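For reference, the structure is listed below as structure tokens.
Heads up, one of the protein chains got dropped from this complex, but the rest are sitting where they should.
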Amino acid sequence: MNYLARRLLTFPLILLGVSLLVFFSIRMIPGDAITAMLGTEAGLLTPVQRQALAAYFGIDQPVVVQYGRWLAGLLQGDLGISVTYGKPVLTVILERFPLTLELALLAMVIALGIGVPAGVLAATNNERSTDVVVRILAMLGQSTPGFVVGLVIIYVLSVYFGFVPAMGSFTPLWTDPLANLGQLIFPAVTLGFAFAASVTRISRSAMLDVLSDDYIRTARAKGVPGRSVVWHHALPNALIPVVTLSGVEFGYLLGGAVIVEQIFALPGLGRLTLDAIGQRDYALVQGCVLFVAFNFLIVNLLVDLAYAALDPRIRLGAR
Amino acid sequence: MQMKFTRTVLAGMAAMLLSTALALPAQAAELRMAWSQDATGLDPHTQTAFSSLRLLELIYEPLVRLDAKLDVVPAVAESWSFSDDGLTLTFKIDANAKFSDGAAVTSEDVKASFERLLDEATAAAARSNFLSISAIEAPDPATVVFTLSQPDAPILVAMATINAAVVPAKAIADGSIATATLGSGPFVLDQWDPNAKEVLSVNPNWAGGDIAYDGITISVLPDETAILASLRAGQTDFALLNDPLVATLVPNEPNLQLNAVPGLAYNVLQLNPSRAPMDNLKLRQAISCAVDRQDILDTALVGEGKVTGPLTMPAYASDPSTLFCYEQDLEKAKALMAESGVDGFTAKVIAATGEPPVASAEAQVLQSQLAEIGITLEIELMELNVYVDRWLAGDFDMAVALNGGRPDPYPMYNRYFTKEGNLVKVSNFTDDEIDSLLQQGRVETDIAKRKEIFQKFEARLAELSPWIWLSTSNLYTAQLKTVSGFESSATGTLFGVTKITLAQ
Partner (left out) sequence: MRIVRDIAAHPTGRVGAAIILLYLLLALCGALGLTPHDPLQQFRIDRLQAPSATYWMGTDLFGRDTASRLMIGIGHSFIIAFASVGLATLFGTLIGLLAGWWGGLADGLFMRAMDVLLAFPAILLALLIIAVTGPGTFTSIAAIAIVYTPIFARVVRGPTLSLKRRDFVDAARTFGSSQRYILSRHLLLNLVAPLTVQVTLALAWALLTEAGLSFLGLGTQPPAPSLGLMMSEARNLMQQAPWLLVFPGLTIMLGILGFNLCGDALRDILDPRTQRRTA
């Protein structure tokens, strides 16, 4: 409890750091909302016109003043208005978030569903043929760039099956579950591909570590059956690094999968942020990054709590 | 085994999804469209991005528009006339023209629209094309009279763009233009999710005739390979393509048709004559002679486009082979190089990532060609916005660009090459003769004489080589073969979708 409270207290501090970093760095990128909207035609504007647009985009004040204003708004729960979407930033983000969340969950289910059993299988068959096959598959999976997997999936689907997942707009799970799944399953496989491979490697490696630990050898010596040793004694401890890895990875996926969203034309958080950077929609970039950071912190907190729950040797917050 | 399993699962999955798609109730006839870049805003007077214009052209109408042959034809105005001294331009408004809420388009709407355009607070980039307008009057609801401060032949063509759209006076008064659309065009925008999709329905009040379907949904698919896949799978009826590498794959597909039309925009290597040694005429000419334009076209654009001089509109363009050094001539290039006294140098060339898609490839071919005469190019690829920023500031040695074209030479080049042009700081180049030719062309109303003037202008510009004009690009749309009737235009407008019929 004490630990939890102390952790939660650090969140505003981290978020402040994140906001400072993003606020000033995006303004250091050459070009602004005016050139983003007008392109080279921006050169035709008279100084009066330029001033009018700067006021419209809220970039006519010194950066520090802009930050102060934005921070003041934030404290009242106002992330500002996106100039591209003409809506409050939070509204825009929350429209895109369900897709990202579902995609991340699906990818994680795929990764853990394949990765953990495969890792355990490989570790318990150490150096035998099963192990070698699993390791080779895992390595190949990990060595393939996500965009290649995605492009190949789209190519194979469209050429051989005359089908592509619905692109452009998102069908929420609650409107049409089947259409929703049809839309997300292939992007999720693309994301889960490499993710499953890392989970496999980490599970195997952790499992091998644990299996060579004294207490496992003791359990074995005491005559606990092999299967029980593996699943009841070894796995919970071996899961510690798996939890860390999946937590970090899931936290990242919640930030949106830029490349996969690009290839499958999904309107998720990753593309939202990327487009916002391209259009110099500063309020939206800040909102997105802050939102993603907040989620990431929460996920990490949960990971650490799980870490403590799984490894009795760690007491959180103890000196 | 594993392979077979995967394929079975995939086939099953695909079949399952297809069957759900087929099980949907019969829907109203709808044109499913896709493009890779979305509109950036809804105000027709301030939006200049290609993608915004393509959307707004379906919703709003200007007084006049250009047809496929680039001739001026009626839109909101049914007729127009210049006075003999060229100082008065009078429009008669089509009595059937109505906004989508049913209200008639009146001369007050036209007046209010142009007053808004000319107001600096509106920040309309197109304002610079209308500075010769000294007064706008609306003597009766069907008549608008523009008084000009000097004869301005290109002004009619300048009005034939959606940046001079007629918007309702009441929308100007209540300030709703940037957030809501109310136009007199063929479609009404029902829904817009920026960077995801648009939903349009047919405007029943449109004066331009009947449309053979009920509406359009536009999906934004940022990856053009995905657009092709979606077309191939029959999930998109009609798509806009930018990348020639993707477009050239379309004809291989039995169910698809590619429409290609040479655009007015030109690919160009902009030299910066304010920086040494590009200030040296002989050196610039040496570069022009060293460049093999056909080779760049064949390699970087996979042959899609045409070698062009400065003028790209068929009505004014000269045969490129008559222009200075349009055939690669390395001997001459080396001789000019020797004359210039410049002995090999390194220059940085800027290019935008993916805008146009062939920019990086063009830069790489140019790099290899210019190496032949001892010029080393260093390529700096950057994000579009960063590029625009550098480009506008004239902060480059050389720049690979795709600059927009106009149906008329004057508005196309006055911004760069007249002394008071807004973009002289980009071209960093003026010349008395060029300046005077542009001025003459502007006030001359006789077509044949204008043609003569602009041919001189083009030849002189090519010879002075402030920029190395390379080629036009093709504008592409791709469609299922079940779609017919679309008319392409060199301006890139998608207005031709109003003629589309969908076979079932």
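The first chain written gets the first letter, and so on, giving A and B; residue counts start at 1 in each chain.
Heads up, the rule we're going with is that a contact is a pair of C-beta atoms (placed from the backbone, for glycine too) under 8 Å apart; a residue touches a chain by one contact, two chains touch by 3 or more.
All values reported here derive from a predicted model rather than from experimental measurement.
Considering the complete complex, the chain that is not shown touches A, B.
Among A:Leu74, A:Leu90, A:Leu151 or A:Leu173, only A:Leu151 touches the chain left out of the display. Screening B:Gln367, B:Gln440 or B:Ser484 for touch with the missing chain picks out B:Gln367.
The residue touching the chain not shown here, chosen from B:Ala142, B:Val246, B:Leu437 or B:Ile468, is B:Val246.
Where chain A meets the omitted chain, the residues involved are 10, 13-14, 17-18, 21-22, 25-26, 28-29, 135, 139-140, 142-148, 151, 155, 194, 198, 201-202, 205, 209, 212-213, 241, 244, 248, 252, 255-256, 258-259, 262, 270, 273-274, 277, 289, 292-293, 296-297, 300, 307, 311, 313-314, 319. Residue positions on chain B in contact with the hidden chain: 224-225, 243, 245-246, 249, 252, 295, 298-300, 302, 353-354, 357, 360-361, 363-365, 367-368, 379-383, 386, in rising order.
Please note the rule applied: only the chains that are shown with their structure count from here on.
Chain A and chain B have CA centres that are 38 Å apart. Against chain B, in their complex, chain A makes its touches with residues 29-32, 35-46, 48-50, 52-53, 56, 84-86, 95, 151, 154-159, 161-164, 166-170, 178-179, 182, 185, 262-265, 267, 271-272, 275, 278-280.
Those residues of chain B that touch chain A in the complex are listed here as 10-11, 13-14, 16-18, 20, 34, 40-41, 46-49, 120-128, 178-179, 193-197, 219-223, 225-226, 228-230, 232-235, 383-386, 388-392, 403-404, 415, 422-423, 425-426.
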